[in-house]
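Let's look at subunit A:
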Amino acid sequence: MHKFAHLADLHLGANREPELREWEITAFLKAMNICIEESVDFIIISGDLFHANIPDMDIVNKAVKKIKQILEHNIPIYVIYGSHDYSPNETSIIDILHSAGLITKVVQAVVENEELKLQFITDPKTDVKITGLSGRRLGLEKDYFKILDKESLEREKGFKIFAFHSAVAELKPTYLARMDSIPASYLPKGFSYYAGGHIHEKLEGKLPEFRMINYPGPLFSGYPRDIEQFAKGKRRGFFIVHFNDEVEKVEFKEIRIVDPIYFEYDVSDKSSTQAKKELLVKLQELSVKDKLVVLKIKGELSGGTTAEINSNELRNLLYKKGALYISINKHSLSSKEIEIMQVIGDDIQTIENNLFRENIGNIKISASKLKNNSGVKIANELLKTLRQEQKLNEKKKDYEERILKESISILDIEGTF
Partner candidate 1 sequence: MNWWLNLSELDIVGQVVGGNSAEILIREKADKELELGDLLISEEGNSRHLLQVFELTYGSQIPQLGRELMAGITLERAEKDLTIFDSRMRNYVIASVKSVLHISGDNVLLPKTLPKFFGSLRLVTKDDLFFFEKPDNPIYFGKIRSGSKVLDVDVYLDGFNAFSHHIVIPATTGRGKSNLVKVMLWDVLGANNFGILVLDPHDEYYGRHSKGLKDHPAAKSNLIYYSSNPPTGANTLVINLKSIRHEHFQGLVEFTDAQEDAIKRYHTEYGSDWIEFIVRGEKIEGVKPITLDVLRRKFDNILGIHIDDSGELQCRNKIFSTTAGSTTTKDIADALEQNKVVIVDTSKLLDEAELLIGSIVIREIFNRYQRYKSEGTLKTKPVAAIVIEEAPRVLGKEVIESKGDNIYNTVAREGRKFQIGLIAITQLISLIPRQILANMNTKIVLGNEMAAERHAIIESASQDLSAENRSIASLDKGEAIITSNFTKFAVPIKIPLFEEFMAKSISNRSKNKTIFTG
Partner candidate 2 sequence: MSLEIIDEIILSLAEKIGNNKVGKPYFKTPPYQIFQITKNDFKSINKVDSKRKIAFIDGGNREILGAPDFSIQINRIYFNTFQNNEKMIDTSYPVKVEFFSVTYAKAQNEDIFYHTRLYPLTQNPKIKLPDENDLNFNSADRTMSFGGQIADISRVATMSRVLTEWNCAKFVAEKILELNDIIVMDGNLRTWYTNENKYANNLFEVAKAKSIIITGLSKTSRLMTTNSQSLLGSIERYARSNLSHQEWYIPIAQISRDDHNAIIFIVKLNRNSNHAFRFEIMHDQYVKLKENEINEIFSQISKNSRDLTFPGYPYGLIDADHYARISEEEAKGYKVMFLSQIAKNSKADSFASIHAIDAHDILNELVA
């Protein structure tokens, strides 16, 4: 019996806060240790190993040390780009690690007569054939799927794995309904295992003609939403797949670095004073020691302002009680007294997305790619890029150039500058 580990969306370097950063790398190290303990034959990472194509070197350093250890145990790591660590001109950290022989990029493709032909790479230990398509910004990998030569892939015999970094439309969870996705029909049929990435949730999907399309989800968190989901009870971890000629068993290895607690409070029909008082009482009753706390305050105050429910005050209280990290979500909190723009959404990402969607029609644009859905996508990506902070040891000039370059790439106006 053979085994391989399937991970995705590790997003190393995603978090800025020290506690979160620490948990992030700890989860990665723990997962790699399990792989060693389990003596897996190889590891597949279906994209977004890192949160950026040029991440913090500190993170890279820690990751590389562990990867070296994995290699010393003769466990190859097969990788595809994700939408975050992708690079069109092979200047991503992934390329560096591949060149250094630490990881193996599985995507080997060439376009012939407008068809994308993929080559398999064969794992020497198990003879497993692996191929796949990387993720790209803005879901552009869809264009490659459209021209994929599926037939030649389907004809190949043996145990085959298809690694990809896209949401499959038929398998999206409800709360990710608006996520960009590809239909399952884009995938080549008849593979023994489809190693998916990009959906930040553990999913084991089955469709007619696709026996197993799995998403392991992040090990910890790639986005603030992930932390909330984790706190609500979503399991984090990765898959270990046992197989011979076919998959025999799929085991989910849970990674729990910290215990979370989720608390939701509805202020509807209460004044700010009333709400704050009640909330403080309730929080006092919580057992938050050594926990990651996610506090969601929602509803419409009948009086007073939302600012009167002071986040710092709440944070201080919880820290005093021994909480390790506190995330406070007030995005769904509003007040009758102050007219604020009603934007529907539970997290920043959704709110921003909805804002763009609602307002894109108000802007007069001639370029068609800047309109409608594609416009919203580009706006989201641009905002993400422009939000990036200067990295440690990165010169200001280099930082500006990097941001500019990425922005130009997002807008697809390379030739103009």
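We adopt the following convention: a residue touches a chain if its C-beta (ideal position, glycine included) is under 8 Å from a C-beta of that chain, and two chains touch if they have at least 3 such contacts; residues count from 1.
Selection criteria: all candidates are chains of the complex that A comes from, given by their letters.
Everything quoted here is computed from the prediction, not taken from an experiment.
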Which numbered chain among 1 or 2 touches subunit A in this complex, counting any copy? 1
What residues on subunit A touch candidate 1, complex-wise? 81, 86, 88-90, 107, 109-111, 114, 116, 133-134, 136, 141, 143-144, 146-147, 150, 169-174, 176-178, 183-186, 203-209, 361, 372-373
